[in-house]
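For this view, one protein chain was removed and the others were kept in their places.
Chain lettering (A and B) follows the sequence in which the chains are written, and residue indices restart at 1 in each chain.
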Amino acid sequence: MIALPILLPLLFGALCLMAWQNPRWQKAFSLLGTAAQFGAAIWLLIRVQQNGIQHLQVGNWPAPFGIVLVVDLLSAIMVTVAAAVALVVAAYSQAAIDSPRVQYGYYPLFFFLLMGVNGAFITGDLFNLYVWFEVMLMSSFVMLALGGERPQIEGAIKYVILNLLSSTLFLSALGLLYNLAGTLNMADLALRLPGLETGNQITLIAMLFLVAFGIKSAIFPLFFWLPASYHTPPVTITALFSGLLTKVGVYALFRVFTLLFVQDTAYTHTILLIIAGFTMVTGVFGAAAQTDLRRLLSFHIISQIGYLLMGLGMFSQPALAASIYFMVHVILAKTSLFLVAGIVEKMEGSYNLKELGGIYSTRFGVALLFLLPALSLAGLPPLSGFFAKLALVVAGFDLHQYAIVAVGLGVSLMTLYSMTKIWNEAFWKEPKDPIRHAKHKPISSWLWASTAVLVFISLLAGLLAEPLLNLANQAAAQLADPSIYIQAVLGVAP
Amino acid sequence: MVFLLAITAGVLFAAAIYMILRRSLMKTLVGLLLLSYAINLLLFTSADLVPARPALVDADSLLPPAMYADPVPQAFILTAIVISFGLTAFAITLMRQVYNILGSDDLNEMRCTDVPCEEVEIASEEELLEEPL
Partner (left out) sequence: MHRSILLSAAARYLMPLMLVFSVFLLIRGHNEVGGGFVGGLVATSALMLYAIALSPAALRKLLPVEPHLLVSAGLISALVSGLIPMLAGKPFMTGLWLKYPIPVIGKVGTPLLFDTGVYLVVIGVVTWILLTLAEE
């Protein structure tokens, strides 16, 4: 039953709506729902890994006429990582989300967001992908504005306008593509596009898709909405967004630029590589100028997106595998960093690096929880970031793409600098106000435990690098050869 | 007919982008609405237009007539309309809340996300004197 990742959030979202006046029930549902979803995701991953690509023809309408749900290994991996993040964030929310936000529907929105994210991961139809994007965006709009503080509302305006623009671009690209090919089923498109005599039209459509998904995944030069909005809501929501939303955009780029738009890779994928380089560099330089912990981490989201695109742009099986592993790594590490930032704020009452200090001496545990994902993000062995970057660099050397490899390594160094800056300012420096600093506010064990679990999973991703890279390699093999996907969905060989 | 629709869609796109670039939020919203109309029209033209041949099968035949309009883009448009209906409802609510909190719908005054809010007040007043809306 591969539709479970969509159905479970829908069911629990509806249950949370029913328990509108009863936050206790909603909280219980959130844990139960995300745990069930995690179980379903693991089951799906195992099944896809053993039996190959799974698909479901919704409503018994055969593909390519009906909507089809397709789970290949990439989808299954994404669903699983998203479910792990969701479970941890649900546990973190138990203590971190204030009761007015719960009363205004935080938990139903949380589940509808997950439904949109999972739907985008497992759909096999481009128009359906648009619909899931909208489900996800709609929930994220409301979550971002929930609470109605002034910075939040202003951030929401910027986020909403630019994302609406990206959705409309996506829709117009769909219109043009349908005019060209007469279908929007991904497998059917992959089958038909190579045979069409269309000249440059297909490349034009590919570029429209790149801009539409590029806005959503915050690539250079379309990322401006991200640092303007991600730091405004409570950090729990930021953590969830950073782990899931931009990654859905990247997933969509992976899907269309491996399955559909592979006619003119010398042109399209070179553009992807160039964008990847600029995204990494601008993100990390943007981060260097920040003193607000959340804004700093937001800029790092952008720079990490660059690494994901780098693997896609190089477009070889090892490079794609490296990017998939990188995706798992960055979702886990980034979300943990935001969750730790939330704990720091709860303790010290500020996100400003200038006002923070001395956490290492009084709260060694928090310092450790920060240090592990931070070093992992910077790429130090034996953490997951090291293996992810190593795999990317090796793939780059194989293809003689020395320029992008050099950029990647340079940005890695800058990331290390950035993380050291946070470490020095927030954790090592003498506290600015020792008396106030001594009076720590107590931290709920929900926050502790959930963050620790996520950091532990992130650590595991590093320790189990070899099996995970193997899995990523299998997923990349499916991406590199579209005929497997077409065969699985339509039952015909191209 | 296709030519006419293409021109109309193009004009709508141009108008929409012009409106989106305005500083006033209400005008931006109008721009977004126009953009969704433009795209619905684009989707509509993406099916080859066939005059007066709906995709309906006669009661006594099994196949549709030889020439008929492609119903799929129309389904796309329906879905897109429903979605933009929801998004517009949300956007209006959000903009109303912005107006309630800021007392203004000028995008230039929304700088709390970049600098602390106290500094925004002073900067924006100077700005407003220089360039009228």
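The criterion applied here is as follows: a contact is a pair of C-beta atoms (placed from the backbone, for glycine too) under 8 Å apart; a residue touches a chain by one contact, two chains touch by 3 or more.
Computed from a predicted model, the values in this text were never measured in an experiment.
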Hidden-chain contact residue, picked from the options A:Ala3, A:Ala28, A:Leu464 or A:Ala480
A:Ala3
Of A:Leu15, A:Val135, A:Met314 or A:Ile443, which one is in contact with the hidden chain?
A:Leu15
For chain A, residues in touch with the removed chain:
1, 3, 7, 10-11, 13-15, 17-18, 20, 56-60, 105
What is the set of chain B residues that contact the non-displayed chain in the whole complex?
82, 86, 89, 93, 96
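Note that in this section only the chains that are shown with their structure count from here on.
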CA centre of chain A versus CA centre of chain B: separation in Å?
27
Of all residues in chain A, those that touch chain B in their complex:
127, 131, 134, 138, 141-142, 145, 148, 150-151, 153-158, 160-161, 164-165, 168, 171-172, 174-176, 178-179, 228-229, 231-232
What residues on chain B touch chain A, complex-wise?
20, 25, 28, 32, 35-36, 39, 42-43, 45-47, 72-73, 76, 79-80, 83, 86-87, 90-91, 94-95, 97-98, 101-102, 107, 110-114, 117
